[in-house]
Every structure is written in C-alpha cells, then in structure tokens.
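One structure below.
Removed from the display is one protein chain of the complex; every other protein chain stays in position.
This part shows chain A:
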Amino acid sequence: MKTVEEYYDVVVVGAGHAGCEAALAAARLGCETIIFTVSMNSVALMPCNPNIGGSSKGHLVKEIDALGGEMGKNIDKTYIQSKMLNKSKGPAVHSLRAQADKDAYSMTMRYTLQNTDHLTLRQAEVTELIVEDGVIKGVKTFSGAIYHAKTVVLATGTYLKARCLYGEVVNYTGPNGLQAANYLSQSLKDNGVELYRFKTGTPARIDKRSVNFDVMEEQFGDEKIVPFSFTNKEEDIKREQISCWLTYTNEETHKIIRDNLDRSPIYAGVIEGTGPRYCPSIEDKVVRFADRKRHQLFIEPEGEFTNEMYVGGMSSSLPEDVQYAMYRTVKGLENVKIIRNAYAIEYDCINPNQLKLSLEFRNIQGLFSGGQFNGSSGYEEAACQGLIAGINAARKCLGKDPVILDRSQAYIGVLIDDLVTKENHEPYRMMTSRAEYRLLLRQDNADMRLTPIGHEIGLIDDERYDKFLLKKEQIEKEIERLKHVNIGANKTVQELLESLGSTKLNSGSTLEELIKRPELNYECLAPIDPDREPLDDDVAEQININIKYEGYIKRQLQQVEQFKKMENKLIPDTINYDEVHNLRTEAVQKLKAVHPHSVGQASRISGVSPSDISVLMIYMEQMRHRK
C-alpha cells in the first residue's frame, strides 16, 4: 500500500496555544514547519475561561510578546474587555487581563498560521512517534502517512486519552466534544516516556437571554486600555467594551451540592486524575471551605456574536439535573438555560522531570514538548512553553544552542524551571509568588528584559528593535536628567507640594528625590519641571518605577548576582551520581531523576539538602582537577 510521505524541519503536534506559538516561531525562524490539529475548527481554542492574562498570566503574555510570540497581538485584536488588576498595589503585581471573543481569537490565530511563510496547517491525528536510536525521526498519522522531521514538538494539550465526565455520563472525547487522541499515549510509553494522569474542569455555558442581569453587579472594563503587545499603542486597539456580571452562590446552592455529592464522579471515585487545588470545582469549594456562606460568580460573555456566557467560579462535574438545580438557585439565574454542560476532563500528560530546561526530552533527541502535555494548566502557561519549545526545536535544526531563560530573567524561566526541576502532582499554574525576583520581572518591563533576546533569536525584526532601543535610551537619559534637576524651596514648589499632600521642602532637593516620596510621582511634578520633553506613557511609567523603587530593585539585583553564580556552575552531562561519596541516597535518586543542568538547579530539587550541594560541588571540583 502506498502511503503519503513528506519531509519537514519541524513537526508540531497540536494547534492549541502551545502548538500555535511553537509552529509560528519555528516557521518565522525559517524552518519548514507543519502543524497538526484534530480539527481545523479548534485552532487556538479556548475551551475554558474566556479571558487571557490575569495575575502572573498577564506577565507571561507580555513576555511572549517581548520575545516575538503571537498571543499578545492576537488578544489585542480580539479582546472585548480589558482590565489592569491590582492597580493599587505595587508595580510588580499589576496584571493585565482581557476578555476575549473566543471565536474571533481562534479564527484570527488560524488566519495568522495560514498566512505565515514556511508553515503548513494540517488536519490529522498523529498516532505514533518515529524514533530511531533515541533520536526523533518524524511522526505517523492515523491514516498511515509519514512526516519525516528533524525535530518534533508535542503540544497535545488535554487530548491524550481524554474523557469528559459529569455525573454518571462519560464521553471519551477531548474538550468541547472534540475527538480525543487515543493512540499517541501508547507510542510515548513504548518510547519510555513516563505519563501522569491529570484532570481539570469547566463550568456550564448559559444563554444570555435567560439571565436576569438587573440583580447582578456590572463589571466594567478600564477606561485606559493597556495593550498586551508592545507593538500596539492604546489608540491602535481602543474599542467599545462589553461588561461582565457579578453574582453569588448561596446556602441553597450549597445544600443541593452537598445532597448530591455522591453523584459526583470525583467523590464517587470514578475520576483517577489529579486535579488542581487552585482551581477547585464548586463541589470542592463547598466541601473544603464549608464555613463560607457564598462564593462569587462572574458571568462573562464568550464573544460579541454569541449568546453564550461563562459562569466563572462554578465549574462542576455533577450530573446534568443537579447542574440545572444548582445554577438556578443563583440570584439572576433563576430561569437559566444551559447551552453546554459543566464537565471535568481527564487526560494523559508527562512527568516534566524528563525534560531539559530547553524543553527537549532528555532521552529522545530532537523531541520537544510544551503546554498542558507538560503538566501545566492555562492558555498562557501553554503558550509560553510552546514558544520556547518551538524556538529550540528550530534552533536544533539550525545547529544552534537552545535558548534557556532563567528565574531572574522571566516568569517563563520560573515556570519551566519549576516544571522540569520540582515535583509536580497537579496541573501547574503560574503565580507571582513563585517568582523570587518578582520586583524585577514586572509586566511593564518585559520588553526591557526580553526584547534584546527576541531580536538575537530572530523573532524581533530590526524595525521593532530600533524602536525598543530608542525607548530604552529615553528612559535612561531622563532618569539621569532627573537626578540633576535641582528644585529650590520657592513658592511655586511649596504650593505644589502642599496641594499634593506632601511635606514642604526645608532646603533644595532634586526631582529624583521628590519622585521617591510615596505620595508623589513623575507625572504630578511636571509643573515644576519646565525642561521636561514630552514622553510616551510607557516611557514615563518606566522612569517612575525605576526611581521610586530603586532601593528594592537594587536589593533584588544583588540577590540575582548570587543566584547567577550558582546557575553558572554547570554540572557535566557525564556525571555519575552513584560515584559521589557522602551524597545521601535520597539525593542521589532525585538528582538522577532530574539530571540538573547547574548546581543552582540542583539546589532547588526537593530532597536535595544544602550539605548535599556542598558535597556535589566538591566532587565536581575534584573531577575538574582530574581531567
């Protein structure tokens, strides 16, 4: 029988948020790339919440954009509401979040894929990996077609052996009733890949016309729009926004849930997968936080041209009849019509400890992976891994070293390091508290941190890079100038300070010193700074933050210096941990499982103690001398 046989540089399996970034990056770097999707209608699908960004996830999107990825641009084109969260908190935790028009998001991304050079989008299910002597050679599809490749990126999301459950109902499908991928798991196992089984869930989608919004609190978007992409200005993307709505569960809701717990597949023990603790279903919330009288719910539009609305805060796997009963206890949802049921989904993913920091499998050369397949959760977490996996898959084809971002450079670095290094028993979600250098890894300065890297990789063109350099120069120049602008204690100055609720000056000061006062900022001092040149908002923001938090920033920079020293102590690939005397057995096992890249990474493995690290360093020194 004749089979189709094609040759590519990079094959990407799955066209979700990870796959799209991976394929676009590889193609843009000049590699002939093909991306497979089980359905052309599920490219960049958002099968759960209808938003992009949020706390720490917004940081990830900004970083993706700063490196030359697509997510930021795509959401800027398709958002229907935008909000900067935590505005009253410190700049490190300001987080941008946008409601997406789901269909528009998906179609816009598909359009981008289809119009990118060197990229082919193909509907087919990949069923088998072709591996020879520990090196990936390509993939096989359900029809038997063979796609030879130099490198492969797996981004199968929640599709591997997926099944969706609510109550007694079990559907052997991926999200939204889409076809599951039932064969690839076996091929992975055959190639020695260790699999985990995780679960997650989603709430019901309801008909807008059946909701009484009059009794809910309207949630507006921000007036000032901050784009996700550094290439956009506010005026480029400003639009009329669509509101979300706030309502609450109540005692009656909770009673119905408690009375029907035995019919939940999780509580009945039907579900084997491990679910995320941070994203509990409403059943979990009612059980674990029994003292809470109500839980808040956000009713969010799924798009501009659909009546479907998402019931944020109420994911569930209870039976259909219970779902109707419980949703209808909620204020404003008394007559609600469900369009899609809430469900839990179970799927295969890998133990990410099998990966290197480049997201390449340690034991299968040329095979990379990203996204929920790696045990993470969330669109943004997926996208950023896809981007890195795609970049590194392409670089491998081009004979270049992989790009690895560390914990001091980006949330992306924190995320990948956590996945690859630490034990992970639930879908991993990003959080700002996971970043030890949070003050440096702000969403506002993602371009300062990463655009030079994106340019070097080749995903940021010269035009964008020149604009970036100009911005950087403006910031540096202005900060320097402010240090030297002396302000006398004259009447105008004193009056301005008084009007801003700030103490008057006793003697002269500089503008820099004044900006440091908590109640003042760069903007509000403009009246006493006649020589100031007009600057863009984002430039002014950088100036303000850098001056105001200089002390804290310096402190973190010093910590980073220490951190780098340990990261730069690389552990040779050839190390045999069994030979290291005095290393405790537990440490040997853990080190063998993770195979850390540096002493710094080794120190983050749970079960490896500081004295193990000392012993390891001495052993390495000994090895170095013996050579």
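One rule holds for everything that comes next: a residue touches a chain if its C-beta (ideal position, glycine included) is under 8 Å from a C-beta of that chain, and two chains touch if they have at least 3 such contacts; residues count from 1.
Here, contacts and distances are computed from a predicted model.
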{"item": "Per UniProt, the name of the complex member that is left out, chosen from \"Stage III sporulation protein AD\", \"Urea ABC transporter permease subunit UrtC\", \"tRNA modification GTPase MnmE\" or \"Radical SAM-linked protein\"", "value": "\"tRNA modification GTPase MnmE\""}
{"item": "Hidden partner chain, touching residue among A:H295, A:R449 or A:H595", "value": "A:H295"}
{"item": "Option touching the unshown chain, where A:Y7, A:Y111, A:F220 or A:Y278 are the choices", "value": "A:Y278"}
{"item": "Given A:R434, A:R481 or A:R532, the one touching the chain that is not displayed", "value": "A:R434"}
{"item": "Footprint left on chain A by the chain that the document does not show", "value": "48-49, 55-56, 85-86, 88-90, 92-93, 203, 276-280, 285, 288-289, 292, 295-296, 298, 312-313, 315, 422, 431-434, 438-439, 518-519, 552, 562, 565-566, 581-582, 599-600, 603, 606, 610-611, 613-615, 617-619, 621-622, 625-626"}
